[in-house]
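Here's the structure, in structure tokens; my notes come after.
Left out: one protein chain. Kept in place: all the others.
Let's turn to subunit A:
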Amino acid sequence: MEIDKNQLLRFTTAGSVDDGKSTLIGRLLYDSKAIFEDQLEAVENTSKKKGHKGVDLALFTDGLRDEREQGITIDVAYRYFTTPKRKFIIADTPGHIQYTRNMVTGASTANAALILIDARHGVIEQTKRHAFIASLLQIPHIIVCINKMDLVDYSEEVYQNIIHQFEEFSSKLYVKDIQFLPISALDGDNVVNRSTNMDWYQGAPLLHALETMHISSDINKIDARFPVQTVLRPQNEEFRDYRGYAGRVASGIFRKGDEVVILPSGFTSKIRSIDTMDGSMEEVFAPMSVAITLEDDIDISRGDMIVKENNQPKALQEFDAMLCWFNNSPARDRAKYTIVHTSNEQKAMIKEVVYKIDINTYARNEEDKQLKMNDIARISIRTTRPLMVDEYRDNRVTGSFVLIDDASHETVAAGMIV
């Protein structure tokens, strides 16, 4: 079946009430026919009640009661649509600085980020913030949508000026792939259909860019990493001595017969089989969920990692990371937290706040050492036992972690290893 070959693309949007983010998403859903008649009717009714002319596309993305009442997005909401070419998951996040943590959350699994700029205002503080987060979370592709082109007479000059403004500050960021698009979400120019108002723009509309973006190489296929989630021991007649290590390939490729090393023990063995309910496989790659069996009887449990001898992560007990603080209560000085890294869990202590970053200006502050809600900082951390880590830049799975406060059980921070 054709549909079975289609890939999944996850992208994130960040924006505020005014820059047309909700309208853009509404437009994508509406023009790609992902809106059902009963949803359309509901939105038409609300639009009428509020006295809007025509259908207010932004209403498609309103979720919770509070948000509907206040007319803003306060949490990450997920939207889905499919075209004949791809399936899309949108992580729709608020854009205001007080919701930095929601933006970071939405960005963590995204292949692509849409950054919206109001053509009338050009690059503003919020643009820099969104670009910073996209770069911090290493989103592989960024599409900058210069929106509301209808309000600047579809001017190419305005568009080019904004690109210059953007490139001036984004040169300080690490971004792999970036493209620009002039659009009008309200009227649908260059969203799903090509604009007839901007002949000077020769590129494809947004949806086409999303459909054709090359994402196969976004996943690390070099460094083979297999964090063990759980051990399968059926102990029934048919599988008496079966011992399968269940997990999802974090990165790289594993093949039957590969020589492997188990970390942290350092024992070596060979892959006997790679199993699924649909049969055994010759090779697996990220992000496949399988069970691996080994030739030798070794004691392996959750939190261990299967890797290859000639390509191993670093075993570190002290390392630096970029950290985003998520909690209302600030980080406590030298307090212990639970660190969750792949399927592994240890205790950890923030040893030092090296500097905090102002995500609007990218300025570093080495004086202020207190981590508060939405702060982003470079920190040094120490764990009770070594973690098997890669740099986040090389590996989004083995380079990321979260901190949990043992007193509240809340997830208080997310970190990217540098």
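We take it that contacts are C-beta pairs under 8 Å (C-beta built on N, C-alpha and C of every residue); 3 or more make two chains touch, one makes a residue touch a chain; residues count from 1.
Convention: contacts and distances are computed from a predicted model.
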{"item": "Per UniProt, the name of the complex member that is left out, chosen from \"Probable glycine dehydrogenase (decarboxylating) subunit 1\", \"Sulfate adenylyltransferase subunit 2\", \"RagB/SusD family nutrient uptake outer membrane protein\" or \"Peptide/nickel transport system substrate-binding protein\"", "value": "\"Sulfate adenylyltransferase subunit 2\""}
{"item": "Absent-chain contact - pick from A:256, A:302 or A:332", "value": "A:302"}
{"item": "Residue among A:204, A:232 or A:315 that touches the chain left out of view", "value": "A:232"}
{"item": "Residues of subunit A in contact with the chain not shown", "value": "1, 3-8, 36-39, 42, 62-66, 68, 74-80, 82, 86-87, 89, 101-102, 104-105, 108-109, 215-217, 219, 221, 229-230, 232-234, 236, 238-239, 242, 244, 246-248, 253, 275-278, 285, 287-289, 291, 302, 326, 338, 340-341, 343, 396-397, 400-402, 404, 409-411, 414"}
